[in-house]
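Only a portion of the chains appears, each positioned as in the full assembly.
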Amino acid sequence: MLEMRGIVKEFPGVRALDHVDLLVRAGEAHCLLGQNGAGKSTLIKILAGVHRPDEGTITFNGADYRPSSPLHALRAGFATIYQELDLVDGLSVAENILLGHEPARLGFSLRGRANAVARQVLARLGHPEIRPTTEVGRLSPAAKQIVSMARALSHEAKLIVMDEPSAALAHDEVANLFRIIRELTAQGVAVIYISHRLEEIREIGDRVTVLKDGRTVEVGLPARDTPTDRLVSLMTGRTVEYLFPPRASRPPGQEILRVEDLTGPGVSFSVREGEIVGLAGLVGSGRTEILEAVYGARRAAGRVYLHGRQVRPGEPHTMVRRGLGLAPEERKAQALLLDQSVTANITLGSLPGFARLGWLDRAREAEEARRLADLLAIRPPDPERPIKTLSGGNQQKAVLARWLVGNRRLLLLDEPTRGVDVGARAELYAVIRRLADQGIGVLLVSSEVPEVLGLSDRVLVMREGALIHQADAAELDEHAVLDMIMQGSLTP
Amino acid sequence: TSNEPAATANSPAPAPAATATGGNDQPGTKVVIGFSAPAADHGWIAAIAKNAEATAKQYPDIEFKPVEPTNDINAQISAVESLIQAKVNALVLLPNDGQQLNQVALAATAAGIPVINLDRIFPDKLAYRTWIGGDNYGMGVAAGHYIGKKLKDKGVSNPVIVEIQGIATLPLTQDRSKGFEDALKTYGFSVTAKQDAQFTVETGNEVATSLLQAHKKIDAMWNHDDDQGVGVLAAIKESGRNEFFMVGGAGSANAMREIQAGSSVLEATVTYSPTMASSAIKLARLVAQGKGMTDLVETQVPQSITLASETITKENVEKYLPLGFES
Amino acid sequence: MTSPDLKKAAPSGLLGRTGLTGLGQARHLGLVAALVLLAAVGLVTRPDTFATTSNLVSILSLAATIGVITVGMTFVIIGGGIDLSVGAIMALASVWATTLATQEFGPFVMVLCALLVGTGAGLVNGLLISYGRLVPFIATLAMLVAARGLAQRMSDRKTQLVQAENTALVELSTTRWLGIPLLVFIFALVVALGWVVLNRTTFGRRTYAVGGNPEAARLAGINVRRHTMLLYALSGLCCGIAAVLIMARTTTGSSTHGDLYELDAIAAVIIGGTLLTGGRGTIIGSILGLLIFTLITNLFILNGLNTSDQLIAKGLIIVVAVLLQRRNLKERTL
């Protein structure tokens, strides 16, 4: 049904796609795999009419297809869920879903009809509780992701492209998403699905195309039968062994952080030197709120103690001076200076460390950035590039790198591996563990339960703003945790 | 300046000396006089507002009602409308632009309020009871004659004459330039270059700086306005040029002091005195009280009064200095 | 994500359906409070004149010209742009419509001429910005100087009177209906139309998208460039209408009309809660903002303060008015 051949796309200084082929059949769920920066998003943006290819041909249902604009692509039957959330905060949910193809008569929008359509699509996605009239800017990231999906579904598309739709979703939501994908493929709609979670690909995918450094290394592998090792080695060019680094052998040291009744009664716990504490829970269960409250980025009830002394988290800058660092959840809105270089983004959190009397030592800055770019395998490995030209996963690595500079005592990591590929993930885990071994405390939020269990020493389970369980990670397994976080919270 | 007995009634206007010679200054019926003028962002206009207020204060029978000065036509119309609503007994109006406020002045007249038109004239004679103002054309003529005569006496042929205007879109600027041009023509001269400034020190300075670059040798310069003249003189001093002489305009105290000191290129200035505002208030009072001007034979205040523009030089500056306005 | 959580985030309220909820209302409340406060000052200081019909009518007449421009400006700013050329375009339209050549054809053609000139100049802005890719600030600044220059040339820097045979035009300002001059009705009509277009048509809703997230709008299949162009044309049209009103009020066309209107209009829009970064804002807010400014001026007129004190007081009042509608740092922009 869709055939892309020999696609080449160059950005200034980077050949993002180098003769890529992709074949998609009607009614299949076709997965795209590849490391961060492999060119997945670029490829699907070509399909969506955002970028124009420098070379190559595309045929769709036998006819030549050359999208000149997103509008053209939508009309041709291609709908896309983009990796970066692209919604308009000032408009309502329904207006966002139907943006560009609003039901209208003589230019007057028919809001009743629009709300009805939106309600219907949201219901189909299993979220009747998102009201079509709510302003999108007030929704949580997860709800925004749902709205993005609803927008793609609202088109009568023949092919739907999903670029890491699950990155912002928790377990139960992913199941919902897969139900929809199955419905679509059953109706003959093709789906191109991009994700860094191999188990998802195994579950939903029919066939897999693997990209590496802008080239196709394998086309149309059967998704269910190809061994994981094989996929990983195709992507990374090597084998990734044991995913999670071994836990510390020595017991954790002195207490760094203690909170009491933070954000709500009963939310009390502590983090010690050399300890990684994981927060498990569904999206919206209040984990981000805890991190932000500790960091002084959000006013909240409760008490915070650092090294045994009570502090008033004022503003983030006071907490940073006390040795804390937060890698926030939404990298584009909360972490990145898109126009600046990777270096400037990395050193932003520790500028005084690179300066004497306010005067920057830029050589040292560049050196440190280069070291971290190597350590985290940021690609392209040139820290002077503007960060906005990096792929999503590589930007995420730069966000983490910011707090690997200087002497932090406690790191607050909110979904640190969002959008990071398998290979790089293993390296990140190793880096985090190494930090802990050096005596730093880590408070980690992740929506991927295996990640929380595998990386943490201790796990806190959250549900609807309450801390419902604390235990050593070794004492828990995935099922037990899932049971706890989902209990009673599934929509009837 | 307006305290010439021929022009107004019987008292020198700016100084608060109410030396009444006739019976006109005797308290009469109480009158409310509305006053509206452009925003006082300029020394001359500021002097207008101040003179008006000072004069009104001299008379216990005047209730002075100024409204917000503004440079926005639309707002000035509103301001005048509010005075009409307030049913003042007489209006003294210095419009931003006579044509544009003509309609509202007509409305005032129709409402039975006599309008004393100050300086910038309404095109429609029905719009005002009396006009009093300076002679912009005459000012240009005075400056032109001074420069023309002096150059002629020196025997300069083809002189470079530079003119620095005020705000170009004001009719008064165009009148001044016209008078200047016409007067120079009688000597066979013409203006070599002219540029407009904004009546401010700073713009005068900027324009003069560039003009001095454009013309390496200048014979004479006329600057329309002594306010901006401060900046013009600073630019001339900075450049160290002194091969030419300069004539100012309006007659500020500062310009007169320069002329008196004789240390700069400024040799003369032609007057356009803000004392006219004082006279206008007096006229408004007389009109509202139904009086005439006791020095004249007429039983009523005349319909129009034009002030003469005089030339102040080192010889006569002594006499004018007390009347100069502090810009 | 569970349904209770989402519900927490979901707002409710009167304006829930316009997409500008909670916040929007609070903002307008602040503006209304400021207006009420100013009105109270008026009532106390000038009990005799302030609350008279004729004074209120005169406030509205004063607000009308710049009010029409403010409506267009609101669209442009919500759409992520800015228009510095509004006053100059109005001046050019008024001059063009009052040339003797145009006046020959009677008042109807004069109005048409003003509207066309306004829209045309706006269209040039729009083309420069959307297809020429100039930043709006620069493109409209260039239009500002060029349009004023052209207006000066056309009029030879003279004020052009509306001829006696075309007094029908002037009657917009002098004829009253229910005691209110026609031009106030025109103002009201433009505001109402602006509100309808912004809130009830796809054009209006897309304006929020184009200003709030142009990239997202483009990805959603909106022709962002054409839309941007139309926004400036719309603003130009509003300037044309304003030119008609100013001709009616002053009986003239002049290259000096509308000097610094751009600042007043932008200030009104921003005080009304529209962000200079685009994507948010309301017509009502802008008009309330404008009325605050007009009311301040009116109070000063009535109380005859001297200019310097006025300016100082105006500065303080602006600060207080806005403190009444304090906004949080996240939304901070220009």
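As written, the chain order gives the labels A, B and C, with residue 1 at the start of each chain.
Note that contacts are C-beta pairs under 8 Å (C-beta built on N, C-alpha and C of every residue); 3 or more make two chains touch, one makes a residue touch a chain.
In this text the structure is predicted, and so the values were computed from the model without any measurement.
K.L.:
Where each type of chain is drawn only once, what counts apply to the full structure file?
P.N.:
Written as a formula in the shown labels, the complex is A x1, B x1, C x2.
The definition used in the following text is that only the chains that are shown with their structure count from here on.
K.L.:
Can you give the shortest number of steps from subunit B to subunit C, where adjacent chains in the path must touch?
P.N.:
The fewest steps needed to get from subunit B to subunit C is 1.
K.L.:
Among all other chains, pick the one whose mean CA position is farthest from the mean CA position of subunit C.
P.N.:
It is A whose centre lies farthest from that of subunit C.
K.L.:
Quick check for you: compute each chain's CA centroid and the global CA centroid, then name the chain with the smallest gap between them.
P.N.:
C
K.L.:
Report the inter-centroid distance (CA atoms only) between subunit B and subunit C in whole Å.
P.N.:
The answer is 36 Å.
K.L.:
Just the number, please: Cα centre separation of subunit A and subunit C in whole Å.
P.N.:
Those two chain centres are 43 Å apart.
K.L.:
Using the average of all C-alpha atoms in each chain as its centre, how far is it in Å between subunit A and subunit B?
P.N.:
73
K.L.:
By the touch rule stated above, which residues of subunit C touch at least two different other chains?
P.N.:
none
K.L.:
Residues touching two or more other chains, restricted to subunit B: which are they?
P.N.:
none
K.L.:
Can you list the residues on subunit C that touch subunit A in the complex?
P.N.:
1-7, 9-11, 16-17, 19-21, 200-203, 205-206, 208-209, 211-213, 215-223, 279-280
K.L.:
Under the touch definition given earlier, write down the residues of subunit A that touch subunit C in their complex.
P.N.:
Result: residues 48, 50, 69-71, 74-75, 80, 82, 86-92, 95, 99-102, 104, 107-109, 111, 127, 129-131, 133-135, 138-140, 142-143, 146, 151, 170, 173, 282-285, 464, 489-491 of subunit A touch subunit C.
K.L.:
Can you tell me which positions in subunit C touch subunit B when the two form their complex?
P.N.:
Residues in contact with subunit B: 49, 52, 54-55, 58-59, 61-62, 65-66, 152, 157-159, 161, 170, 173-174, 246, 249-252, 254-257, 259-260, 297-298, 300-302, 304-307, 310.
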